[in-house]
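Subset of chains shown; positions unchanged.
Chain nomenclature is as follows: A and B, assigned in order of appearance, with residue numbering initiated at 1 for each chain independently.
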Amino acid sequence: MTTKQAGATSAAEFQALFDSVKNWGRWGPDDQRGALNLITNAKRAQAAALVKEGHIVSTAHPLPVMPGPNNPAPVRRAVLAGGDGISDGFASAADLTIVAPHGFAVSHLDALCHVFWNGQMYNGYPAGDMTSRGAEKNAIDVAREGIVSRGVLLDIPRLLGRPYLDKGEAITVEDLEAAEARQGVRVEEGDILLVRTGRRPREQGEGETLLFQGGAGLHVSTMPWIKERGVAVLGCDGISDVMPSGCEGNALPVHVATLVAMGVHLLDNQSLEPLADACAERNRWTFQYVVAPLVIEKGTGSAVNPIAVF
Amino acid sequence: MTTKQAGATSAAEFQALFDSVKNWGRWGPDDQRGALNLITNAKRAQAAALVKEGHIVSTAHPLPVMPGPNNPAPVRRAVLAGGDGISDGFASAADLTIVAPHGFAVSHLDALCHVFWNGQMYNGYPAGDMTSRGAEKNAIDVAREGIVSRGVLLDIPRLLGRPYLDKGEAITVEDLEAAEARQGVRVEEGDILLVRTGRRPREQGEGETLLFQGGAGLHVSTMPWIKERGVAVLGCDGISDVMPSGCEGNALPVHVATLVAMGVHLLDNQSLEPLADACAERNRWTFQYVVAPLVIEKGTGSAVNPIAVF
C-alpha cells in the first residue's frame, strides 16, 4: 500500500456519516458514559486472562514541560519545597503541576464533553452544559472507576513496512483490516483500540511539524467500522484524526464522530513505540489495558498513564 | 481489642528501627526504585490471575477542590473554553488543573524523594538532590511504567467491629496479623498493602479534625513487619502514619521508615470504603491492583486513581 492523503468528504457526507453512527439514546436518555457501556465485567475478566507474563508497558509520554511547535502551552511543574539546606531530622519536599491536557503533546484522555457539533455533545446534551464552571454532563469523571479492557494495537507502519506514516497520511478501513489480518487479531466489542502511526515527536527536533500542518491518522470513513466493531475507546500516537482531514468544514471529523456521535472516548498523544516493540517481540497484539483518568469532577479530560499488561 | 493511642518511641529507638529496616544498597548503589524491585513479572502475572469477575473499584477520591481543615491548598480546576454560545459546526472545550498532591486530601502516591531524614533520601542520596528545579534522584517517574501487583486490603475497623478507628488510634502488628487471620489472607513479598482505618473525610463536615490533631494509622513498630513481609507499596485511607506518632522528634516515623529507609512508596488519602465493601461482599480481600502515577519527571509525587480488579 502507498501513502494516501485524506480523500475528500463533503459536509453533507459527513453529516450523513455522523447520523449513521450516533449512539444517542442507545444507553438511555441520561447516559453520559457512551461506549464505555460496551465494557462489561466479562470483558474485563477476559482481558485479565490475557496476562501471561506480567510484563508491563506504559503508553504515556512524560508530561511535556518543554515548549515546542506541538506544545505551545506546556505543562508546568514548580517546586514548593526541596531539600536544599536540609541536614537534620525530618523534612519533606513538595511541588505542584499545572496541566491543560488538550492539544498535541500531553498523553491524555478526552472526555465526551470536549467536543461539540452544531451546539450539541454526546447524547444530545446542549453544548451549554459545558459551562464556565465546568461540565455538567459528559465530564471525565464518568470514567472514575477506571477503564479496563482488552487493548488491541493495530500497527499501521509495520503493516506498510515503514518506520512511520507520512505527513497527512490517511488510514482507511482497508488498512485496519489488513493490519488485523497481518497481526492475527480482530477488533471486537468493548476493545480499547490503539492505532499506531509511528509519530515520534521527541525525535523531530527543530523540524517537528505542527500537527495541524500534517498529521497521520484515521480517515473519517473508518468511523462506521469503529461503530460496527464496538470499539469502546480509540487511541493513537497522534490524535486519531488525520490532518488535514479532507472533510469539508470540519478539521477533526474523527473527534466529532467518536466523542459526539458514538460516545467513544479518545486517547491522544500516546507513546506507542515501546508498546509496538513489546508486541512485535512477542508476536501478540492484545493485552490487558488499564486507563485511569484522574477523578476531575466537571473536567474536560485528564492526563493519563495507561498501562498495558502482557 | 480496644482503642490504643500511639505508644512512645524514643529518638534512639526510632533510629535503631530505621537502621534495622534500611534497604539502602540492597538493589545497588544507583537504585531509585526501592521496594518496587520486589514486584516481578511473575508477581504481576499472579495478580492478574486473581481476576475472576472483572469488577473494578477505584480507590481515588475526586480531586479535592473544596477547601477544608485537611485541604488548605485545594486543587484548582478552571475553564479555558466552554460551550457557551456554541451553536454551529465544530467547537471544543478545555480546562486546566493545578495539583499540589501532598497533604491530607489528594489521593496520591508519594515519590521516594518526598521525605528526608537527617539530610538523606532513600539509598543515601543527599536531600540536596531534591533541588529547586526538581528531584534529581528518587523522583515519581521511577514508576513510569506503572505499579501493578496483588493488592491486599487489611480492614482494621471491621476486625474491631467498629465503623472506623478513633482519633490517634494506633494500629500494631498484632492488629495486622489478626486482620490477616480474620480475613484469611497473608501479606507477601511484592504486595501492595492497603490498610483501612475508616477515615471518612467527606462525612466529617464542620467537625472534621485536622489530621495532625489526631489521625488513626500505623504505629512505627509495624515497620519491621512491613520489611519482613516484603511489602512493595503501602497505602491507607489516611497517610499511613498514626498522628500523633508517639515518636520522639518525629511526627511521621512511618513516612521516614517507608520512603527513606525501605524505599517503600506510600499511597495517601485513598478512598477505601467502596473497596472494603466490595471485598466484604465477596469475602475476598485480594485483587489485582493498578497504580499509574502521571509521568512527572523530577516530581515529588502524583495524584493517582488506582484501580482494583476483582
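Keep this in mind: a residue touches a chain if its C-beta (ideal position, glycine included) is under 8 Å from a C-beta of that chain, and two chains touch if they have at least 3 such contacts.
In this text, all values refer to a predicted model and were calculated from it rather than measured experimentally.
J.: With 2 copies in place, how many does the full complex contain?
T.: Total copy number for the complex in this file: 4.
The rule we apply is simple: only the chains that are shown with their structure count from here on.
J.: On Cα atoms, by how many degrees is chain A rotated relative to chain B, nearest 5?
T.: 180
J.: Nearest whole angstrom, what separates the Cα centre of chain A from the Cα centre of chain B?
T.: Here chain A and chain B have centroids separated by 29 Å.
J.: Report the residues of chain B in contact with chain A in the complex, numbered from low to high.
T.: Those residues of chain B that touch chain A are 40-49, 51-58, 60-63, 65, 77, 79-80, 82-84, 86-100, 102, 107, 113-119, 121, 126-135, 141, 144-146, 148, 249-252, 255-256, 288, 290, 292-301, 303-307, 309.
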